[in-house]
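Note that this complex is displayed minus one protein chain, with the remaining chains in position.
A, B and C label the chains in the order they appear, each numbered from 1.
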Amino acid sequence: MLVVRAIQEQDLDGLLALASRVGSGMTTLKPDRKALGQRLEIACASFAEQIPPPQRDYVFVMEDAARGRLAGVCAIKAAVGLDDPFYNYRIGTLVHSSNELKVFSRMDTLYLSNDLTGCAELCSLFLHPDYRSGTNGKLLSKSRLMFIAQFPQLFSEKLIAEMRGFQGPDGKSPFWDSLGHHFFKMDFDRADDLTALGKKSFIAELMPRHPLYVAYLPKEAQEVIGVVHADTVPARRLLEQEGLHYEGYVDIFDAGPVLQARISELRALRESELVRVEFTEAQSNQPPAIDPIMIATTAMRDFRVIAAGTQPDGSAALNREQADLLRCAAGDVVRALSLTPRKPAHA
Amino acid sequence: MLVVRAIQEQDLDGLLALASRVGSGMTTLKPDRKALGQRLEIACASFAEQIPPPQRDYVFVMEDAARGRLAGVCAIKAAVGLDDPFYNYRIGTLVHSSNELKVFSRMDTLYLSNDLTGCAELCSLFLHPDYRSGTNGKLLSKSRLMFIAQFPQLFSEKLIAEMRGFQGPDGKSPFWDSLGHHFFKMDFDRADDLTALGKKSFIAELMPRHPLYVAYLPKEAQEVIGVVHADTVPARRLLEQEGLHYEGYVDIFDAGPVLQARISELRALRESELVRVEFTEAQSNQPPAIDPIMIATTAMRDFRVIAAGTQPDGSAALNREQADLLRCAAGDVVRALSLTPRKPAHA
Amino acid sequence: MFVVRPVEESDIAGLEELALAATPGVHTLPRSRAAIERAVERSVASFAAHPDVPGEEMYFFLMEAADPSDPSRRRIAGTAAIAATAGASGTFFAFRNDVLHQVSRDLNISHNVHALTLCSDLTSHSQLSGFYLRSREGAGVEAALLSRARLLFAAIAPHRFGDKFFASMSGMTDAAGRSPFWEALGRKFFQMDFLAAERLIEGARNRTLIVELMPHYPVYVPLLPGEAQAAMGQVHAEGKLPFRILSDEGFEPDEYIDIFDGGPILRAHKHALRSFHAGMTRTVNSVQQDEGNDEMEGSYLVAAAGEGCFRATIADCAPSELSDGVVLPPDVRRLLAVGDGDDVLCVKL
Partner (left out) sequence: MFVVRPVEESDIAGLEELALAATPGVHTLPRSRAAIERAVERSVASFAAHPDVPGEEMYFFLMEAADPSDPSRRRIAGTAAIAATAGASGTFFAFRNDVLHQVSRDLNISHNVHALTLCSDLTSHSQLSGFYLRSREGAGVEAALLSRARLLFAAIAPHRFGDKFFASMSGMTDAAGRSPFWEALGRKFFQMDFLAAERLIEGARNRTLIVELMPHYPVYVPLLPGEAQAAMGQVHAEGKLPFRILSDEGFEPDEYIDIFDGGPILRAHKHALRSFHAGMTRTVNSVQQDEGNDEMEGSYLVAAAGEGCFRATIADCAPSELSDGVVLPPDVRRLLAVGDGDDVLCVKL
């Protein structure tokens, strides 16, 4: 049984071990003990509410309690862009029309923006390959939304998640090659490394500042704007189920989409409910339920989330093992939400 | 009893009478028989599905059936900006920061945009003063969302509504006086008249094209960006209850907010339900219910909506008069939604 | 012998015949009978006008190959025009080649990026246009006469013109009239072929629809396809001769290019032009006054210096340096319709 929980100080080794499996492409989770140690410290101070809400960085780990090892990690940054500017391209529309010539051109336009400054961000999602089965990935990603549903007042109006952008089979980004490359004379990997070093804002200084018509870009670059990397398609779908949408913001390097939502409109806020814990005699090793629900505790300091099967009557009774994972007792209040929307979203 | 219904050809005189009560400030409902006649023709063709969906203009009237007169009007334009460009200012953020000087300036920025091109628009809402009581205004405004909930496939992804912007006690727009005026040398009323004549896109040609820092404007102009006219506050609140939000788009003249929503996230789409009509013996002249629901028919051609009281068990049984207003019979399928959200929205 | 003079109404038929030979999209002279009539009428009115400031005047010149033995026989050898202000009643649009500085101190990277900005800077300049020489193959000094005569007129009547002058040179197009620069830029906004657009706007660059359709934000040059970048500032093969003549006169291809085909726009302050700074006003004499003056002898462009009777030709003569006289050969005096005591403007060829 797996539990997602607030990270703790003793998790550094486990976190480092996970980070060493990440590989390139995730800039916030490099296997660097010093950097991870600093992040852990901020995360612990965040859960302990020792630093102001906008500076917090809530890091969660997924723990395989039986085997005593970490299976995954994920995080919520309370507010982006308050230290270094946070840049995106925003896709806008400009219409050029001439009545005299009967020409009406509707042109997509890229604007370099810091519009998302101050938004909360879902980030640093990584699940160890050994655990990539069943609903584990879903639980890991969505557990963060249970946290937000419990503590919405700690976040600004909007939540975002940056998705990795499209790359060709050769690992090249057509968007970078057609745009960023002209202004840097460096290849994508090098630019990406600089990003990992926290230098993204410096790179943004070199990006073209004036609005750009998308039509100026070659076709292959135009086509990948807002398109996720093939490996990221499932992660995108999970977040879209929860109410995040692509609203025209993309990464300045690879044009990967930024998903965003009003926090008040997240499924977790609309549909999750507070219930009292009841116990059941069901066996702990039963097969995973077809329609599992997430159960989350309601205290920040040792915040915990598990996925549990529903009872035939739809209630959320826990067996002994589940209650232990959540560290809760009968009568405690927990927050419950179906892991998957009961009906498909309209969008 | 009032019913909101699709406009019909014989409504022209009634519409003209209503329009003559509108006064200035609503550019789409001027008391001009020729213009209203053209609009009526397009509306009838829209409900008859004789023109392509993006060209449609669904106009509804509220009818006082007992007295045989029109009490109000409202409309949904299927797509804006496809003939003349549709302009807004979008509020963005740009961060200017210097590590060396320890300066971090987060600046709001106005971008002239045609981003909302193709969105559906709620417009032309007017309720005759004689009927401004009870839930009539609510019903008139929200009936349109029932129509959209019934025919979502006819609309693009997004719905907008332009709200009248702030004016001082002297009728002056501080935003216009500080921005537009410099580029036109004409006063707000004259510019507004040109807008009424469909000249808004031409006026937009004269507006500054380059992004503007809001900080360049005088304080009194900065303060009214996204602020509605005092008379429009209730209309704004009604739409916000339904899931429309101010997302940073404002009118280029008076900086009145544009409310917008993903159609799939409207309360009417999330929460309305299809039910079969049942009859009750309740009297027709009973006092209005405390918690009324909207009941809408499901055919486009003679689309009708009323507000009805709920039964003690929450079901939507209709009395004879109500059924007559909807022109439906027992067993017909209708769409039902509480007129007011049962719980307040999170936002 | 060649003479350049203001166009007259009797020239219309000859101009119509001349226009047939010109290349669409390259030469900017009027083509249709109606357009030619309008141009001639406008020019006649312009020469007759007494403008307080340069306005909508357009001065249209033609060059005749005159037969000295029979002055009644003559033939149009070419045309050239100059507008008092490029914008006339509108705004003249051009792309300014701006340099934008992109810098990241922390990365120690700094780039200058070129960007094209739609601008109206040239609106109040005087504009040379409509240069067309019938026999371009083996053209000699008469090409320079035709091109520079306009500037001699400007030097004689400076109040009719701005302080700055420019000439837009035809840009690169292929045999089919396709412009690589247009393909990369104008087509995206106009949604039509280069020649179709040029036809629609009759070659003008001062039309409102330009501001309606063309981009208001700078176009970053590195984002243009290589072929379009290569065409920027490149002159069409047929433009090489006027380009050279105007460069010799003092024009420089500086930061402006044409918004449609990317051809270079040559520009100069009048003080940089030889017609202005090296022009000598001399009085026609019959007797050489200054014998030790052989350094000054040579081929000159010589123009009758009266505004109302402008004529220009090429003459071998020796304008005096120390006095104010010049002796002109009889045929030149005849061509220019000047006699003793009349002033002429002489500039070294």
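Couple of notes before you dig in:
Here, a contact is a pair of C-beta atoms (placed from the backbone, for glycine too) under 8 Å apart; a residue touches a chain by one contact, two chains touch by 3 or more.
Predicted, not measured: the structure shown is a model, and the values here were computed from it.
Set against the missing chain, the residues C:65, C:157 or C:272 yield one that touches it, C:272. Taking the complete complex into account, B:215 is the one of B:215, B:274 or B:333 that touches the chain left out.
Of C:12, C:35, C:65 or C:103, it is C:103 that touches the chain left out of the display.
Of the candidate positions C:44, C:211 or C:349, contact with the unshown chain belongs to C:211. One chain of the complex is left out; on chain B, the residues touching it are 96-98, 100-101, 103, 105, 107, 178-179, 182-184, 194, 199, 202-203, 205-213, 215-217. Residues of chain C in contact with the chain left out of this view: 91, 93, 98-101, 103, 105, 110, 112, 119-121, 123, 208, 211-212, 271-272.
The rule is simple: only the chains that are shown with their structure count from here on.
Chain B has its Cα centroid nearest to the centroid of all protein Cα atoms in the structure. Centroid distances from chain B, each centroid being the mean of CA atoms, peak for C.
Annotation: 58 Å between the Cα-based centres of chain B and chain C. If you average the Cα atoms of chain A and of chain C, the two centres end up 63 Å apart.
The distance from the centre of chain A to the centre of chain B, with each centre set as the mean of the Cα atoms, comes to 35 Å. Chain contacts: chain C has residues 106, 212, 217 touching two or more partner chains. Counting only residues that touch two or more partner chains, chain A has 97, 211.
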